[in-house]
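What you see is the complex with one protein chain gone and the rest in place.
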Amino acid sequence: MKDFARRMVGIDRRIIFLLITAAILLPMLKPFGLPIKVSPEVKAVYDYIEAMPERSVFLLSFDFDPSSKPELEPQAVALLRHAFRKNLRVIGMTHWLTGTGLADGVFSAVAAETGKERGKDYAFLGWSPGGGALIISMGQDLYKAFPSDYSKTPTQGMPVLEGVRNLRDVNYMVSLAAGGSGIEMWYVFGKDKYRFEMAGGSTGVIAPGLYPFLRSGQINGLIGGLQGAAEYETLIGQKGMATAGMDAQSAAHFVIIALVLLCNVFYFMLRGEQGRPR
Amino acid sequence: MIPAALLLLLFWGGTAVAAPPLLSPPEGFRVLDTPNDAGKSLSLVWKASPSDSKNRLVQVWAAESPQAAFNKVAEFPSNTRYVKPGDFPWWAQPAGKGDHYVKLSSSQAFPIENGKRYTVKLLMREGGREAWSDVAGGTAAPNYFNTAQINNLVFVLAFTGVLLGSIAAARRNPHVPLRRIAGLDAVEEAIGRSTEMGRPILYLTGAGDMSEVPTIAATVILGEVAKKVAHYDTTLKVPHRDPIVMAVCQEIVKEAYVEAGRPDAYKDESNFFITGDQFSYTAAVDGIMLREKPAANFFMGSYFAESLLLTETGASTGAIQIAGTDSDHQLPFFVTTCDYTLIGEELYAASAYLSREPVLVGTLRGQDFGKAFIMGVLVLGTALATVGVVADVDGVNYVLDLFKDFK
Partner (left out) sequence: MIFLKRQLPLAITFVMGIAFTFQYYIPHPVSEDAITNVSKWMQIISGFALFLGLASLFHVHAVKITRQVPGWGFSLALYVAMIGTIVIGFWSHGETKVDGGQTAFGWLYDYTMVPLQGTMFSILAFFIASAAYRAFRARSREASVLLVAAVVVMMGRVPLGQFLLPWTWDVTQWLLNVLNSAVRRAILIGVSMGAVALSLKIILGIERSYLGGGRDQ
């Protein structure tokens, strides 16, 4: 029995990889569609957008690249659907060069679905270098920071930007972040200086680290990972990629829990033997 | 005829008695330059009234000069826009607590220039009744110092003083006891092991650029590690995500080899650039780990989602792994997969710990004083805020404001 336990503790990690693959694939092939609960931090973002008057200015910063697409694209889609439905003026941009094409694609797709026009209802400014410096520059003069949008149209005179001179004229902003150059940077260089309300959306990995900012009111809401995206989809009543992915995530979590518990059983069986396996 | 006249009199008199009282105009209306700002904005201040309500509207009318026509620039219910506790510190309040305060910023509809005098008046409206305030004037100007942040400046100066004092004390008495940091004690062991096994040492400086403090800390530790590597004559590999960090590290490693008396052993290509892209870099470093099987991996600096991909691959090759990061969100991954982890500020303390120089060790003591002060403020602030809420005492705000961050 102890031999078995020893073998199991040192199991080839490829077997674990196989179990995770099965846990993710099977629910995707045969979803079980459980209801999704909405957390107060996601509801806060929804409520704020819901309460914004028509044609208010909403800035959405795609601070991620294709690697975080599975978690953050559903968040972006849900937020854009909501913003366009509320008839807000949406300004999009990205701090991640490699995320530019992805962000433009999301904007075009959701705008086409909701019948919104580039330049009139939304603008995608694209990427510009600088990170925090770019935010400061936008805080002073948006048109100097982005003289033209992603499709090379001059930003000056764009109907969607009417009355918008700098970040002080933004009513709400959400940074969808996969790491650095994201929520904290937008808070430090943006909200803190130019006084607009903001929220964050992040990958599941960094979400717990953002709770202190949420509790202190530095961000008014937080959409964390695929679960957060699924919650937002539930709120807007339009299920999408995130809701579909939650079954797979449920199964993967359960496989990990089972593995951890099993490993502890084997560990306790071996306890007392010389040398505890690392 | 007389009864008719009496009726008429009664009718008019009756109307006069039934008419609601006239609206009282806003009192104490002033226009001032918005304090502590970059200019191009005016602040409007007036006294609150007990009859403020959501049905009574306030309109702001402004003119570019006393002779110019007034334009309506804002409208809101009269029971909004009060000065609330926490809006301004008590030493830089443009209006009294409970007064009305409205910031009028330059806009396309009403541009405000610095140095030009504008006139403003308020119109109070409720139902069909109206009342105008006095006309007041003000001139916008940019400010050279944000007085609301004076508490912040005082703390910075005080902390600098404490730090310099601690350094001076450490110079006089260099025997400052230091808590053991196991991760740093293991540096020597890791380098020795690499030498014995004849395998390289891999050192990563994280995801940040040279303007980020954790990256600077990582480069400082690299200098100490490189000295030991030079001494043991082991191979050092430092793949980079940022070209400037690479250039700095080349210089640091070169100097370390010179200091260790082994300038001949230094190779410029021990520091090399891979890519700025997060996962391309991760894939490349994982490849190096799997192909060259370094005996020791150092992960210093700031990290994001790549942390586990790097450390788990490193663990699978059996390398000794030492991490040091202030990226609190990645700490669980480092703690799980590395042999030693420097948590948060330990990363910044590493250069003092490794070099044992009194000047650097002294700064650690200064830092501890700073932390003790913050802990004291946390306890005091929590107690005062609780007392303020429970006993409804406004006076506590005079103390609490001292520790708040105002913009």
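Here the chain labels run A and B in written order, and each chain numbers its own residues starting at 1.
Following the convention adopted for this analysis, a residue touches a chain if its C-beta (ideal position, glycine included) is under 8 Å from a C-beta of that chain, and two chains touch if they have at least 3 such contacts.
Remember, it's a predicted structure, so these values are computed and weren't measured experimentally.
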{"item": "Among A:1, A:29 or A:260, the residue in touch with the chain that has been omitted", "value": "A:260"}
{"item": "Listed residues B:27, B:113 or B:328, member touching the removed chain", "value": "B:328"}
{"item": "Omitted-chain contact residue, chosen from B:109, B:178, B:374 or B:387", "value": "B:374"}
{"item": "Residue ranges of chain A at the interface with the undisplayed chain", "value": "11, 13, 16-17, 19-21, 24, 32, 34-37, 39-40, 65-70, 98, 100-102, 104, 129-130, 132-134, 136-137, 140, 204-205, 208-209, 211-212, 214-215, 227, 246-247, 249-257, 259-261, 263-264, 267-268, 276, 278"}
{"item": "Missing-chain contacts mapped onto chain B", "value": "36-39, 142-146, 149, 152-153, 156, 159-160, 163-164, 167, 209, 211, 213-214, 216-217, 219-220, 223-224, 240, 242-244, 246-248, 251-252, 254-256, 258-259, 269, 271-277, 279-280, 282-283, 287, 291, 305, 308-309, 312, 315, 326, 328, 331, 333, 336-337, 343-345, 347-349, 351, 355, 357, 359-360, 363-364, 366-367, 370-371, 374"}
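By definition in this document, only the chains that are shown with their structure count from here on.
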{"item": "Chain A-facing residues of chain B, complex", "value": "105, 107-108, 207-208, 277-279, 302, 304-305, 316, 328-330, 407"}
{"item": "Chain B partner contacts - residues on chain A that touch it in the complex", "value": "13, 65, 67-68, 98, 163, 165, 168, 178-180, 192-193, 195, 203, 205-206, 208-209"}
